[in-house]
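Since the structure comes first, as structure tokens, the remarks are kept for the end.
Note that one protein chain is taken out, while the other chains of the complex remain in position.
Right, subunit A next:
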Amino acid sequence: MTKITVNLITGRTIQQGVSMEAGKEKEDYMKSCGIIELDAVDIAKLGIWKNSNVRVVSDFGSVVVKAIEATQGPHPGLGWIPMGPWANMVIDTNTYSTGMPTFKGTPVTIEPAEKETVLSSIDLVLNACKE
């Protein structure tokens, strides 16, 4: 199976803000934040259709999200998951004595995961707590 490696960053999007204010337990929040924005060339390298599910894996964890084409691009080699529980499954937890985890600049690998589902924020967190 094809895998690619990208540099992952997270942050706000307006859809993240609006859907979070409309209720983090709702489907809209998952649709806005349970995604990874990838460059068209990276999607091609991965050999998947746009809008299909992928598994993102780092040294710190793994998560299933939907791969979409970057809305603010191009930025080959850079992956973007809006801030939220999905991104926080894989970001670099090291704070290097500042209190601040390293939310931007985590190397991740991405592989196709068409048969896996993207979980809602609440299920994602509760299921992972059981593991």
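As a convention for this text, contacts are C-beta pairs under 8 Å (C-beta built on N, C-alpha and C of every residue); 3 or more make two chains touch, one makes a residue touch a chain; residues count from 1.
Here is the rule we go by: contacts and distances are computed from a predicted model.
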Item to complete: Select, from "Formate dehydrogenase H", "Pyruvate synthase", "2-oxoacid ferredoxin oxidoreductase" or "Type I-A CRISPR-associated protein Cas7/Csa2", the UniProt-recorded name of the complex's unshown chain.
Response: "Formate dehydrogenase H"
Response to the item:
Per the touch rule stated above, subunit A touches the missing chain via residues 7, 9-14, 16-18, 20-25, 60-61, 70, 72-75, 78, 80, 83-85, 88-89, 91, 93, 95-105, 121-122, 124-126, 128-129
